[in-house]
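Every protein chain except one is present and positioned as in the full complex.
Naming follows writing order (A, B and C), and every chain is counted from residue 1.
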Amino acid sequence: MSQFSSSPESGAVHAGAATRLRGLLLRWETALVLLLAAAIAVNSVISPYFLDIYNLSDATTNFSEQAIVALPMTLLILVGEIDLSVAAIIAVVSLAIGVCSDQGMAPYGLMLVGLAVGALCGAFNGALVAGLRLPSIVVTIGTMSLFRGIAQVALGDQAITNYAPEFQSFGQGYVVSWPPVPNSFALFLGLALVFGVVLHRTRYGRALYAIGNNAVAARFSGLNVARTRFVLFVMSGLLCGLASVLLTARIGSTRPNIATGWELSIVTMVVLGGVSFEGGKGTIPGVVLAIFILGTITWGLSLVNFAGIEISVVIGAILIVTIAAPLVLKRLARRFASGSS
Amino acid sequence: MTIEPMVDSNEPPVLALSGVCKRFPGMTVLQGVGFTLRRGEVTALIGENGAGKSTLVKILTGIYGLDEGEICVGGQSVHFASARAAWAAGITAIHQEPVMFDELSVAENVFMGHMSVTGAGLVDWRGMQDRTNEILHLLEAGFSATTPLKLLGVAEKHLVEIARALSHDSRVVIMDEPTAALSTREVDDLIRIVGRLKAQGRAILFISHKFEEIFRIADRWVCLRDGRQVGSGAIADVTSADLVKLMVGRSIGNVFPTRETAVGEPTLQVDGLSNATEFADLSFVLHKGEILGLYGLVGSGRSEALQALFGLSRPTRGVIRIDGKVVAIHSPADAIAAGLAYVPEDRQTQGAVLAFSIVENVTLASLRRHSSGAFLMRDRETATARSVAERFAVKARNLDQALGDLSGGNQQKVVIGKWIATNPRILILDEPTKGIDIGSKAAVHAFMAELTAAGVAIILISSELPEVMGMSDSILVMHEGRVVRRLTRAEATPELIVTAAAGTLESNVA
Amino acid sequence: MILHRRDILRALSAGGAAGLLGATLPYPAFAQQKKLRIAMVVKVLGITYFDVSRHGGQKAADELGDVELIYTAPTKATVEDQIQVIDSLIAQRVDALVISANDANALVPTAKKAMARGIKVLSFDSGIAPEGRIMHVNAPHDDLIGASDVQNIAKTLNYQGEVAILSATSQATNQNLWIVKMKDEWKKPEYAKMPLVSVVYGDDVLDKSYREAQGLFKAFPNLRGIISPTAVGIIGASKAVGDAGLTGKVFVTGHGLPSEVKPAMDAGIIQTFQLWNPADLGYAGVMFAGLIARGQATGAPNTTTHIGYLGDMPIESDGQTYLPKLLVFDKSNIDEFAKQF
Partner (left out) sequence: MNGSSILKRREASLALIIVMVMAAVGVRAPIFLAPATQLNVLIDTSILFMLVLGQTVVLLTRGIDLSVAANLALTGMIVGLVARAAPGLPIAAVIGLAIAVGLVLGLINGFLVAVVGIPPIVATLGTLAIYRGTIFILDGGAWLTQADMSKAFLHFPNATLLGLPHMVWLAIVVSIAMWVFLNFTRRGRMLYAVGGNPVAARYCGIDLARQQLLVYAISGMIAGLCGYLWVSRYGIAYVELASGYEMTVIAACVIGGVSFSGGIGTVPGALLGGLFLGIIANALPVIGVSPFWQMAISGFVILTAVIVNARTDKPASKIILSEAKRAAVGPR
């Protein structure tokens, strides 16, 4: 360790060396880019239908809603929390939209109801986690049952299906006709940009990293940790609301089992993106890349008619291998270093 | 306390190290360390932070392996593959922060890792508890084997650690800064216990930054600097000045800077600050350029009171005025806005974000000033961090180095720098030099003088009498949540402060 | 700006042909291939019932000649997963889709998209709402099935004793229709001493069906019969009867596969049950799809088409054609059918 030099050259030293942490993340994202490139290449070879603008556009609709929820989930996991109730919130929101739709509410009204109910559910989680200082994994396992349970109780033996075509066009429409960019995908891209800028360029983002790395030190430094956690849960609920509006509109139907199991897919996206459960580590570009990788692989394998469960095996394996690889490499490197000395 | 060590110089040393080397990727942390520990002797291991003391402890307790050299126990060369192997060889350590299990009972904490079993292979709860109670009795502990650990205080937890060492019947007991979190009275108790261990013929390796303690209990000393052993010998043959010189490689003149006491007008007035269980009726006036020392035993409520002042907890009562105006402080953010800054006691968990770079740590408490709108300005951040690093002579490769890679003293400099970056008018320093090396300590003290000269008011919480007395213009002594004595610099004597802090009654600080 | 799906469709049908051709440029051969590709999409993989219908479909494909049959399904019986599967088939530009829907309405947008891209969409077994398909190949008429279910249990119980229904999910279209028809049949005077006491739902999940049946025994101590018009429910109900030691007291009937129900019949818990032949459903579905895709049939209401061994099948005014016959199984014929499916 050399003495920190206070001479003017130190600027050069500073500019020349990237943060250790950032360097690591950079490598993670490089790996993801390579993985994505590989996935695209393999897909183009195994299926002649892959590189088709309409097909790719269709492919995005199948993950955009989940991807939207992955953004606030990234921030939550970054600060050391988790929201397992996301899929259940989607179900409750869908229920609320359905009930209002049956009352004849206008499409934009339904959208607002969706966002409001989502935010409310998020606020409920947030109040329990931030207010009562309960562990979020337990709280959201509870609300996961509670929210979906409410949907089951309310819907009982019916599904709500008579959605107005104007409302359905939210989920089925396109922002521009050529190239055909579905609304949900465009929204995801826009939100990803906003989340990326906020996380990586603003003081709010810095605060999130600080809380994720050391919540106590962050609190002692004047950051409002509890409020931040609360806001993140509300944000998660809000975007679940948006995702639910898009999903409900896309399939034009509300059933209590809507979006079953999505929480695990969403968490998979975030984890593959390099966000660590220990908190304080991960980037939005990483998560976006992971989403594209998962989307590409899923789509490619479905084009050759792999069953969904076979695709999930592949994804499970990719998840384990990508998380394990750096750990194993690091260990090998250490062994090599100590062996050679 | 007149227990004569039972030294028999014909016996082989209990523990002998020779040529011990340890490397981590990219650096050598220990090189050529060799000394011996003998029955019934206390050997003090001294050195600045980062000198390699902790690494040595980890090697001796089997947490790390060593790259070169030899460890002999009772004349036999040994190799520790795990903590268990070190135990088996009769070496146990009492760590600086108690490493224990809050959810388990005292007996289990004592015997975890080496529980005895009955013939049926089941845990012998009865025997374990009896054994523990015996040892606790020996240590005059006021709790029993079945007490859940979470109900004990820090000093009592240290007793449990000592009981653990005794349960192993260890020949070598390593104490890694056992007094760092203890009050003076508790330190006395500990020293008495060390004396007893000595009388039982155990060899003790005692690590401390406090020369006063070292000269009280140690027979021999070993000094490390930058991973090398730079000297060893009998305590009787050296003075503290000699040791300081060896540790830092240069001599340090006067430990505390001389300050022009130019106390200005009042800036912070606290009136009747209280909460339900921890402190009551804290009132004082702090002037510009003043250093107000706050002395008290651990658990006297001093940190709790000032944390409440800083908005980290809610007081039930009390009025805070800054420059004559009543301010409402409900959160640290309010406190920062009011011109307060608080450097917390526990650097690792409360002060530093170890994964963050120096820059990111320095600007954490003043993000708003380092951004335009919501957007962070990297240039502004770097400029602030550079000025902090230069002012404190922070040792680091560059400003983007993660704080976790720096030594404790340098981490502390950055943490203090973080608060300086908020331009505080009132700075609260909670044990700012706890567990940091002498060089860093001096830098912190010099900096305090510099700040007060610029009109900043400082509240200094410290358990170190010389520090409180050397730095403060006036001193408040707290006991059981209340201020029991107010002293000016001129009035203060160690006896006055210590008796006040101990309270008139026999207090049991749990 | 949000474009309505109708606009997109218009754009597609007008300029879309050119666009599609453009997109296919790298693989022009596929657009000209004459071999017909028909995809059969069922509710979920792994159900024997659908495996049998697949055999029927394959038989039809063989008879049609030069047809490639793609058989696929989601691995979870949810509509979101089914949409994803159908999207991938649309992308592969199959010529026809024969679908058993998890949700009648939710598949409509996807089905419309398929039709807009020139794919013939039919439903079989469980229908898509009329606007989402050309025609639907249905099981025998609901009133026939419903009435026969009630008659089956009445014969077993000799028109005496309390009876309950254990259905699949509460939203299952088919089951709900049959229950309505059962209730119609029940109004007849000969069932006066055989009241219907409860309708419960086992969600087509075995342990839940089992537990619901147990709940029925508790709630209705005088229960004599259970009608379970679902292949999972009938197994769960008869297992519960056997385990509760109620064999001979409580009898089960309903719909099931002979091979799966045979053990319960051998144990005396079931005396008679029924089903149409799922192979016939698959056969008719694929046959219709092939003929329509080749322009040899229109699938329009009020037309009749000759469907191989099933003979002439009329499409009724509701756009549905019904299988002509129902199979009722009892001791006399179970062994023979159990070998088939």
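Keep in mind that, in the parts below, a contact is a pair of C-beta atoms (placed from the backbone, for glycine too) under 8 Å apart; a residue touches a chain by one contact, two chains touch by 3 or more.
Only a predicted model underlies this, so the values are computations on that prediction, with no experimental measurement involved.
In the whole complex the chain that is left out makes contact with A, B, C. Between the chain not shown and the residues B:82, B:240, B:423 or B:488, the one that touches is B:82. The chain that is not drawn here is touched, among residues A:115, A:130 or A:150, by A:150.
Mapped onto chain C, the interface with the missing chain covers residues 44-48, 51, 75-76, 170, 198, 200-201, 206-208, 210-212, 214-216, 218-219, 221, 235-236, 239, 243-244, 259-260, 262-264, 338. Touching the omitted chain from chain B are residues 61-63, 82-87, 93, 95, 99-105, 108, 112-115, 117, 121-123, 125, 146-148, 150, 274-281, 299-301, 304, 316-317, 480-482. Interface with the hidden chain, as seen from chain A, comprises residues 128, 132-135, 137-139, 141-150, 152-153, 155-156, 256, 260-261, 264, 267-268, 271, 276-278, 307, 309-310, 312-313, 315-317, 319-320, 323-324, 327-328, 331.
To be clear about the criterion, only the chains that are shown with their structure count from here on.
Here the chain at the heart of the shown protein, by mean C-alpha position, is A. Set against the C-alpha centre of chain C, every other chain centre is closer than that of B.
Chain C has its Cα centroid 73 Å from the Cα centroid of chain B.
Interface residues of chain A facing chain B in the complex, by the touch rule stated above, are 1-4, 6, 10, 13-14, 17-21, 198, 201-204, 206-207, 209-210, 213-214, 216-224, 280-281, 334, 337-338, 341. On the side of chain A, the complex with chain C involves touching residues 47-49, 51-55, 58-59, 61-62, 156-159, 161, 165-166, 168-170, 172-178, 180, 183, 247, 250-253, 255, 257-261, 298-299, 302-303, 305, 307-309, 312. Listed in rising order, the residues of chain B touching chain A in the complex are 23, 25, 27, 67, 312, 331-333, 335-336, 342, 344, 349-357, 360, 363-365, 367-368, 370-371, 374-376, 382, 386, 389-390, 393-402, 405, 418.
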